[in-house]
Structures are given as C-alpha cells and as structure tokens.
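Below is the structure I would like to discuss, written out as structure tokens.
Of the protein chains in this complex, all but one are displayed in their positions.
By letter and in written order, the chains are A and B; residue numbering begins at 1 in each of them.
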Amino acid sequence: MNSVLLEVEDLRTTFYTDDAEVKAVDGVSFVLRKGKTLGIVGESGSGKSITALSILKLLANNGKIVGGKVQFKGEDLLTYSDKKMRDIRGNAISMIFQEPMTSLNPVFTVGQQISESIMKHQNLSKKEALVKSVELLKLVGIPSPDKRVKQYPYELSGGMRQRVMIAMALACNPEILIADEPTTALDVTIQAQILRLIRDLQKRLGMSVIMITHDLGVVAETCDSVAVMYAGQVVEYSDVVTLFQQPKHPYTIGLMNSLPRHDVELEKLESIQGNVPNPKEMPLGCRFAPRCPAATDLCRREMPELMKDTEGNDIRCWIYSEKWEGEAEVIVYGEKRIAESRRTETILSD
Amino acid sequence: MTKFIVRRLLQTIPVLLGVSILVFSMMYLIPGNPAQMIAGEGASPQTIAQIEEKLGLNKPAPVQYLSYMKNVVQGDLGNSIRSGRPVADEIKARFWTTVELSFYATILAVFLGLIAGIISAVRHYTWSDVSIMLVALFGLSMPNFWFGLMLIQWFAIGPEWMPEFMKMRASGWGDDWRQLLLPVITLGTGGAAIIARMTRSSMLEVIGQDYIRTARAKGMGERVVIYRHALKNALIPVITVVGLEFGGFLGGAVLTETIFAINGMGRLTIDAIRTRDFPIVQGTVLIISFLFVFVNLLVDISYRLLNKRIDLN
C-alpha cells in the first residue's frame, strides 16, 4: 500500500495586490499515498489553505500558481484545462471547508446541493441523484435523512452542516478528500464526532485525506505523515511518530512545546515569541530566524533549502546541514538537538 | 410569517395617517383663505362665509380633518376649484396613464439594470465593466427631464432614417403603444442605472462568499456558478429597490408627463399647482403616496418571503 497518489513538488502561489506581490505559498512539496492521511499544520497565514486551494486550482482571481507541479496519478494537474479540472473537482478530489455556516448555499436545499454534484459527475437523473443524496446523508450519520434532504441550510446546526458538506464531498467516491480545518468552527464535542466520522469513512471508502489544521491534537489523532508549514514554506516533513517523538525544526519544537502534555512540567511550557512575518516583507534568510532562539548570522543571511536528514525526513533548517557554524549541541526551547554535520564528524572520528 | 405581515400592516397605519394629516394641512399652510380661493377674487364676504359654512371651514381643524378623512375613505376627495368637478373623477381619468407609464419604466429599468449589472459583475475590472459603470454613473447624474428633451430633439426632429413612430411626439396618451417608447425610456433610464449599480455590487459580494467556492469545488462550471448559485442570492437585495424605483417613477412622472404632454396624474398635479387648485394637488399627492406605501408593503413582504432562509441564521 505504498503507491503514491498525489505528489506536490515545489509548489509556488503568489497573490497580486495593488501594491505588492505576496508569495503565499513558496516551495511546498509533499507526497500523499493511497489510503493515508497527510497533515498540513501551521499557524494561520502559513499558506496551508492556499496550498490546498492551489491543488484544486480554486484560487481567487488575484492569486496565481507561478511554479511547481501537482502530480495526481502521474499527471500534472497544473497543465489541465479548466474543463478537465472541473471533472476532477468534487469527483476524484473533493474538499470541505472551515466554515460550515457559510459554505452551503442558503437558497438551495441540502438535497439540491448534494445532487448537483452527483448529476454532474455520474450522469444520473435528478431523481436518482436525490435517492443517492439520502443515502449519503445516512452515511454521514444524519438522522431522518429523507426529511433533512428537503431542508435548507438555515434549518441545520453547524455540526449537521459540516456533515452535509462531507456528504457532498463524498458524493462521487473521491480518491482524495481535502479537509481544510474541518472542525475549527465547531464545538469541542462536535469536533471529535466529525473527526471520527472522517476517519471511519476513510477506512470504509479507502480514500486518502489531506488534513489541514493548526491543531497538533488533530494531527496526532488522524495523520500518518505531517508537513509543518511556516510562512508559505514546508519547514519539516516526516511521519507522524517521528515528528512527535523527535521534532527537529525549532518551529516544530516550539509548536510541540506549546501543547499541554502530561509528561512535561508546566513551567517548561513555552510558546514561540514574536509574530509571523509580514508576507510583503519576508526576511532575507530563514523565515523563522527572527523568532528562532538558535538563529545565527547564517540563518539571517541565507534561506535554507528543504533537505533530507539522516532518517530520510525533510527539514528546512541550517542546524542539520554541513554549513552549520554554531554549537554542536543546540538548545531550542529547552530541548537539546545535535547538529547533524557535527554528528557525522563525531561518528567519523570515532 | 403571518406575524410579520400583520406587524408590517400595522406599521403602515400610522404612516398613512401621517401622510393624510400632512396632505390635509396643506390647505391651511398655504397663504390666504381657502374659502376665498374657492369663491374667487371678487367674492363678497357673504359668499365666502357661505362657502366656509358649507365646507365646514369654520369648525376646529381636528373636526375638519375627520370629516375630510371620512370623505376620502368614501372616495370623495373634494371638488376642483377650476372645473368644479370631483377631484376623484379627475384623478380616475388619469390614474392608469401614470401607473402604466411607471410600470413600463420599472420593467425597462429592471431589465436593463439587471443585464448591465450582471455583465459588469461577471467581468469586473474589464473594459466592459468600466464602460457600463461609467454609463450608469451618467444615467444617475442626468436630470431625466433633460434626457427626455434630448431624446425628443434627437428622435422627433432627428435624422431622416429614423422610423416614423420614433418621431411620434406624444400629444396626449394616444392609441399607439409606440408613443410610450420615449417617455418610458426617459423615465426608466435613471432607475436602470441605480439597479445596475446595485446588482453589480450585490453580485460581487455574493461571488466572494464561501458557498460560491463550494460550488466551484464541486466541479460546477462558471455558468452554473454565476447564474445558478450567485445570481439567485444576489437578486434578493435588488428586489427591495424595485419598489422604491416604481414609487420614484410615480413621482418622477410629473416631469416626464410635462415634457411629453401626457395627460396623467403628474401633469394634473403641476397644472393644479400653477393654477392654485389645491384640492387637486391634495388628491394626487395623497393617491400617489398611498400607492407608493402599498407597493413598498408588497415588496417588503416578498423580500421577507425570499429572505427567510438567509435572515434566520
């Protein structure tokens, strides 16, 4: 089960405003395997939602994909025409959004909105599509679906609406579901239900999921691998176990440390100082350098590439490169990390 | 919903009362004695006293208002000073002319305005958007009576190739529907400009909504997204202006009817003002305002019916 379904390579998306270019996504790469869940984590403004919208080419008018590849089953979606893209959307790849309250069209019934997608992609009649809509509502755990199918969005609660969104997304048995902060706008109890629903459906239907979230708890619960994003770039990309046991990028370490944990003393809990850089005035070197406790001149001067570390995970940090000039042992947010290059040296000299 | 309709109906009562009080008091705000005016310049004090007695002008104002309203409810708006005929009859003869004119102008305004607004929104920031909005801005800034004069100048005495009916200078409300053309264009253009601007901004707002992105994410084509998902939502606020437009046209008909010599309520009003025939002025102002209040009531209720789905969340 290791087949690659979607491969994003060096994706770059830029927004053009009146007076500036904003590089919202600036070199994002990751791989999604069949039946697996990839998490994309980062603060708001890190470019994770834009990455998702770029995959489906759903950007606003002033946004443009300026580079990279989005390989879906060996074909680059970025070369697809609008028409071909529409056959992918809602069919092979579908997406659910953060705001269930505003993501459904208020003037159409739930049934109309689900059927629309079925009719378009599966060539079913209106009647057949409606029958299937009821089945889908049942699948996502909505009680009395034959009644709900005739209701308008305003008659449903937020959790219900997100279930409707999921039903809509699943209407054509997609191979990939992109979930953009699907639980952020919901109550805590509902959040757990929705996450469980997505996980169950994934197992049942064998689809892959891209889970976009700012919540590491959600990542731990649902993902197989994780891309951590900061200021439009992937800064660390590894499997979920490694990420939680041995986070490497100072930003990831900071994120982990801001999570309350049972095994850590409360006073060690530290959050990252400072703010996300203004996208119009990105730092010259590493984008995290202004906030990084371990930053050196090199960090402020030159931007690190996304590099493979010794375990085969991707990391964008000078500490783990041969150019590193700082101490061999780096303390980041109270955690000790060994600079990669120095370690190789020590191994050699042994 | 019934509760809303009842509440809305109740709300119109004080408005109608206020309007009628204002219209009633017009008679007392004008300089001079109304009885004197009815009797004419050289009337003797006895005649004036008789008229005052007959019309109850010597009674206190509230009593007069009540009897005025009693008459209004029974369809009696008093008599014209000039012709001596009942005001109600004078208005009845012209009522439909003005309503018809306003109605067609509304249709034109909605039709033109919607098309222009949608095109503008869909192609926003392109040259077609810019030029449509520029034209709309001119439409908004033009006195419609001047526009009407220009149309007359252009068409009626315009180039040879102009079809004959375009040159038809409406002399009164003729049998030929084509005589409607210029007056309706004159009256409706300003409204079309307002509706175009409104439709555009409403569409642009809707196009930025999350549910439009959802529709795109489902793989819907641009056509479906715009004309099915966006337009249906965008039209709701536009409906509210349609009632206002219709009312505005009823009022604006005063000018249009004057330049096209159409014998409607507007022209009746102006002639009455010029000849100081106040019972007629009172009558037309009252009827037009009541009609306007009624149309807005209908619009509000239909807006509410359409908007129920959005309002409650």
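What we mean here is this: a contact is a pair of C-beta atoms (placed from the backbone, for glycine too) under 8 Å apart; a residue touches a chain by one contact, two chains touch by 3 or more.
Everything that follows uses one rule, which is that contacts and distances are computed from a predicted model.
Peer 1: Just go with whichever of "FeoA domain protein", "Peptide ABC transporter substrate-binding protein", "SCO2521 family protein" or "TonB-dependent receptor" UniProt uses as the name of the absent chain.
Peer 2: Hidden chain, UniProt protein name: "Peptide ABC transporter substrate-binding protein".
Peer 1: Which residue, B:Ile5, B:Leu22, B:Ala93 or B:Val224, contacts the hidden chain when the whole complex is considered?
Peer 2: Residue touching the chain left out of view: B:Leu22.
Peer 1: Considering the whole complex, which of B:Leu77, B:Val281 or B:Val299 touches the chain not shown?
Peer 2: The missing chain is touched by B:Val281.
Peer 1: In the complete assembly, which of B:Met142, B:Val224, B:Ile239 or B:Ile301 touches the absent chain?
Peer 2: Answer from the full complex: B:Met142 touches the omitted chain.
Peer 1: On chain B, what residues meet the omitted chain?
Peer 2: Residues of chain B in contact with the hidden chain: 11, 14-16, 18-19, 22-23, 26, 29-31, 137-138, 140-143, 145-146, 149-150, 152-153, 157, 244, 247-252, 254-255, 258-259, 269-270, 273-274, 281, 285, 288-289, 292-293.
Convention: only the chains that are shown with their structure count from here on.
Peer 1: Taking each chain's centre as its mean C-alpha position, how far apart are chain A and chain B in Å?
Peer 2: Comparing mean C-alpha positions, chain B is 55 Å from chain A.
Peer 1: Show which residues of chain B lie in contact with chain A when the two form their complex.
Peer 2: On the chain B side, the touching residues are 209-211, 213-222, 224, 229, 232-233, 309-310, 312-313.
Peer 1: Of all residues in chain A, which touch chain B in the complex?
Peer 2: 56, 58, 82, 86-91, 94-95, 97, 99, 101-108, 116-117, 120-121, 152-154, 165, 168
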